[in-house]
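For this depiction, one protein chain was excluded, whereas all remaining protein chains were kept in their positions.
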Amino acid sequence: MDKNRRNFLKVAGISTLAGLGAPAIVDRVISGKGEGEVFASGGAAGHHGAEPTEHHGEGNTESHKEEKTGTRYGMVIDTRQFNANPKLGVKCVDACHKMHNVPEFPKGDKNEIKWIWLTNHENAFPEHSQQFKDKDTADNKVLVTCNHCENPPCVRACPTKATFKNKDGIVMMDFHRCIGCRFCMAACPYGARSFNWLEPKTILPTPTNPDYPRRMRGVVEKCNFCADRLALGEKPACVAAAGHSGAMIFGDLNDPNSEIRKVLKENFTIQRKPSLGTNPSVFYIV
Amino acid sequence: MIYNSGKIYTGLIIFVLFITFPIWYNHLDAGTLPDPQKVENAKECVAPVAEMKATHMQLLNQWRDDVLRDGDRAFNVEADGKMYQKSLQKTCMKCHTSKKKFCDTCHEYASVTPYCWDCHVAPVEPAAKGDMN
Partner (left out) sequence: MKYTFPLLAVIALVGIAGFGSLIPGSQYVFGIVVPYAAMLLFIGGFVRKVLDWGKSPVPFKITTTCGQGESLPWIKHDKLEAPSTTAQVVARMAMEIFLFRSLWRNTKTEVHDGPKLTYESSKWLWLFGLIFHYSFLVVVLRHMRLFMEPVPALIKLVEFGDSIVQIGAPTMYLTDVGLVLGVLLLFGRRLINPHVRYISLANDYFPLFLILAIAVTGILMRFFLRTDIDIVAIKQLAVGLVTFSAISAMPAKIGTIFYIHIFLVSVLLAYFPFSKLMHLGGVLLSPTRNMPNDNRAKRYINVWNPEIKPHSYSSYEDEFREFMVNAGIPVEKELPKKEGE
């Protein structure tokens, strides 16, 4: 009797595990992507050099097809330029936050809202060695923002489709639909999302940009690559603020003739946390 | 005890008073009809007035989805082929310059509380005392 129960539990346990695991394996097989390839793709993207489309092999899922044909906006941040000009980073952050009515908070405030911000090198690139840092890396901060991942985990987490990837590859927020569950914040590996714990109207009684809406309490917000400016043919606010310094290059990653692709071809670039397989669209020249 | 008429009639009077409450509440005063601000700097809207009166909220909702989700920001008015940007703040409120004198008049009368202005910024009210919200 006892032995039977033991055997039953064994079989039941194994079949449960198999049952739970099977769909994932089936998905992999269907999408024509072996487990090794997933990691390979992430790793290769980290040491970006060749054509990004190459990494996906015969990957035939819809998102991949879309990626090849549609626009995929991306950004290259040249940290060398920011290191050379320490005031530039703050200027970019200010330009963005003023443009989007993001209120200012004291440093380290737990209610802080940030679309783009400066952080230490070890926080931006925790997967990279931080031992014996060079002076530039140790002294300067890195400009980080939403990576507008090709494979955004926040979009998968959102239960109301308030956050979604638009046709230009931008991960957008629809504040009208956001219910403030903050699943996306938990899902984002880059901490790019902020939650409105306080009523923006009371913190920012006079909007810094009257043409742009504020948010309401209880919604999540983040960088949107200035989708509204792009529609008018302008560059994102931060890129515009960086000006002609070449510190920030913005463009379509899917267009092989774009400026950004030229820069990517000429420079060694890294992405943030590439091993997660999110394929960030923001690249860094360190 | 066999007849409960006292209680029943009391209840009936309360019921009738309750049912006819709007009559007592309004005391025969229909109030004033809303008179939204007239537009001075434009002759026509993106749609005829009657249509705007009835369906402006659906239009705005459609615009919101078009702009935000599909990235389609242009609005084509078929009558004169003129293009308008699909934007509450940048298109509507440029002619209807006052939220208080335009939007709020009817919305208050009909007790409609759209949540647009929770986030969107209303134009600065000319005569307002510093409070734009």
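So that you can tell them apart, the chains are marked A and B in the order they are listed, and the count of residues begins at 1 in each.
Definition applied: a contact is a pair of C-beta atoms (placed from the backbone, for glycine too) under 8 Å apart; a residue touches a chain by one contact, two chains touch by 3 or more.
These numbers were taken from a predicted model, which means no experiment stands behind them.
Visitor: Give the labels of the shown chains that the missing chain contacts, considering the complete complex.
Guide: B
Visitor: Of the residues in chain B, which ones touch the absent chain?
Guide: 1-5, 8-9, 11-12, 15-16, 19-20, 22-23, 25-26, 28-31, 33-34, 50, 53-55, 57-58, 60-61, 106, 109-115
What we mean here is this: only the chains that are shown with their structure count from here on.
Visitor: Give, as an integer number of Å, the spacing between the C-alpha centres of chain B and chain A.
Guide: One centre to the other, that is 39 Å.
Visitor: Considering only the defined contacts, which chain B positions touch chain A in the complex?
Guide: Residue positions touching the partner: 64, 68-71, 73, 89-90, 115, 118-121, 123-124, 132-133.
Visitor: Mind pulling up the chain A residues that touch chain B in the complex?
Guide: Residue positions touching the partner: 101, 164, 166-168, 172, 174-176, 200-201, 206-207, 210-216, 227-228, 231.
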